[in-house]
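For this view, one protein chain was removed and the others were kept in their places.
The block that comes next holds subunit A.
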Amino acid sequence: MKLNIEGLLVYFPYDYIYPEQYSYMLELKRTLDAKGHGVLEMPSGTGKTISLLSLIVAYQRAYPLEVTKLIYCSRTVPEIEKVVEELRKLMEYYSKEAGEKNNFLALALSSRKNLCVHPEIVHANIIVYSYHYLLDPKIADLVSKELAKKSVVVFDEAHNIDNVCIDSMSVNITRRTLDRSQANVETLQSTILKIKETDAAKLKEEYRRLVEGLKEANVARETDIYMSNPVLPDEVLQEAVPGSIRTAEHFVGFMKRFLEYLKARLRIHHVVQESAPQFLKDISEKVCIDRKPLRFCAERLRSLLRTLEIADIADFSAITLISNFATLVSTYSKGFTIIIEPFEDRTPTIANPVLHFSCMDPSIAIKPVFERFQSVIITSGTLSPLDIYPRILDFHPVTTASFTMTLARTCLCPLVVGRGNDQVAMTSKFETREDFAVIRNYGNLLLEMSAIVPDGIVAFFTSYIYMENIVASWYEQGILENVQRNKLIFIETPDAAETSMALEKYQEACENGRGAILLSVARGKVSEGIDFVHHFGRAVIMFGVPYVYTQSRILKARLEYLRDQFQIRENDFLTFDAMRHAAQCVGRAIRGKTDYGLMIFADKRYARADKRGKLPRWIQEHLTDGSLNLTIDETVQLSKHFLRQMAQPFKQDQLGLSLLTLEQLQSEEMLQKIAQIAHQV
């Protein structure tokens, strides 16, 4: 259908539209008009992708000078493929309706063999790739250098974007890395000696270039610094490599000293935490290495590898990591912390020294994106509470809105189970994890659910260790046996191959007969990527609140930083993180308006206002006061009622309510209702 959204003609390739899709496109258009950034939360399974694409393509056609490119960033390759499918449909619709041949070019970059498309990127109108190509400074240089300012960037499934930013700027160095780097340095040294005998001209040429301060076309403008440091003045970026690392031998000696220093630092017997400037001070005292040569480390190494014509760059990954670490530690003084642990907390007897250089401020990696591009849209199904993202990513959106699903029949039923039949509170709180009664109550819940829910149930635990403990206890108590009489049980493990096998068999079991139960973990691969549509997921049980491991020092440093910089309380942030994972997990069950599912939150803490308030709006709507703090019996009753209702054939009378034709869309009352769907924050 052809829509008119505030004066913009939008081609929408389907005959029916959901009211929330229309509302979403309206908000999106307003954000683009204002040339600002936006945070939009829309439930999954409501056609977010096609709404985004059709509106932005229409905007591009109407104002080709305002929006030159659309950059669509997604998380995984299957998601990128889905986007390309929708785009293809849209383009077919355009050529059918408009009659004219569309000269839009869309590019998808997904794997290594699809990367070398540099000249084509300049002409493409739509580019689809993974987040990392825009956020990770080491990769962004290679791929995203030529992207123009007047582009729209969309981050889809962006609820984890702050973690992606942090990971891209963090480095972990172990003893093994240092040993491998040592081997690399020795290889470099021998190669240099060999080249000096055979073809000394190359080294002399490089030396001359470094003296003149000229830079190679690609090594030039060390864009990993540029993209990460738009605040540095250009003269600093154009500076020549310092004289102390000009010749190849001096540079190799420099790297040797640096490695030795790191080895000495790793030889400690207690935990050390310090900031980047303190680290630099210590380095300059112990081995007389200053900040400036460290900053040029990565660039100098790249130049050297190029001059020596090393064929297999992958062999030198260890030394490249060290040089990246050197560059990062000398460039940033705030927002990073260095933690050196002699052993891991859980295995205090095994000596495993590790240096964690961790970024505490996600805004550092994403700041260049916000400043460089005109409009950046962050969207996902679970972004609540919406005001936290602008704070931790340090940007000012012109729109923050949360959308709900308009449903012809209420197809989700969230319930909070707080007590067992013996009135013992059910919770995954650390103090009660070993409590026999709690574990038995959890087992009881699963048993009752397995008896009444048809087809597949997915259960999420807070961590692998917790899951193993509980399952072991259940086995001893005989609960697993009883459950297996009703359904088969599959379990997710840290091993990828086992998990995909378990997933395959689970899906097979759901197709035939009584179905199965999949036990998995809240931050694992299953919760991040797999959808459980229709009979694959009729109920999702969240056992406990999925907090991260709160004793980790890196996490503590990050919380302190957030408290000092952004005035976000530690408790608030931990709860926000736990709830977004919980919402992500339960959101796996609903992937469309004809799909239905039970969402069971099995922890008494979910009934509290501070946790409930952090669930996305489209779940909170259906969480009434009567569904809080239930016992297992009451839960079973409500679930039976819900499932029986849902099992009735769906009379497809969505039309007019949650599915609209063009005429219905344009009626006055519908437009009014649509205006109420978006909830501005």
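Throughout what follows, a contact is a pair of C-beta atoms (placed from the backbone, for glycine too) under 8 Å apart; a residue touches a chain by one contact, two chains touch by 3 or more; residues count from 1.
Here, contacts and distances are computed from a predicted model.
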Out of "Signal recognition particle receptor subunit beta", "Actin-related protein 5", "CDK-activating kinase assembly factor MAT1" or "Glycine cleavage system H protein", flag the one the UniProt entry gives for the chain missing from this complex. "CDK-activating kinase assembly factor MAT1"
Which listed residue (A:R30, A:K150 or A:K256) would be found touching the missing chain in the intact complex? A:K256
Going by the contact rule already stated, which one of A:A264, A:M501 or A:L655 would touch the omitted chain in the full complex? A:A264
Given the contact definition stated above, which residue among A:R563, A:R608 or A:H622 touches the chain not shown here? A:R563
Thinking of the whole complex, not just what is shown, which of A:M1, A:L107, A:I195 or A:V287 touches the missing chain? A:V287
By the contact definition given up top, give the residues of subunit A that touch the hidden chain. 211, 213, 239-244, 246-247, 249-250, 253, 256-257, 260-261, 263-264, 267, 277-278, 281, 286-288, 563-564, 567, 569
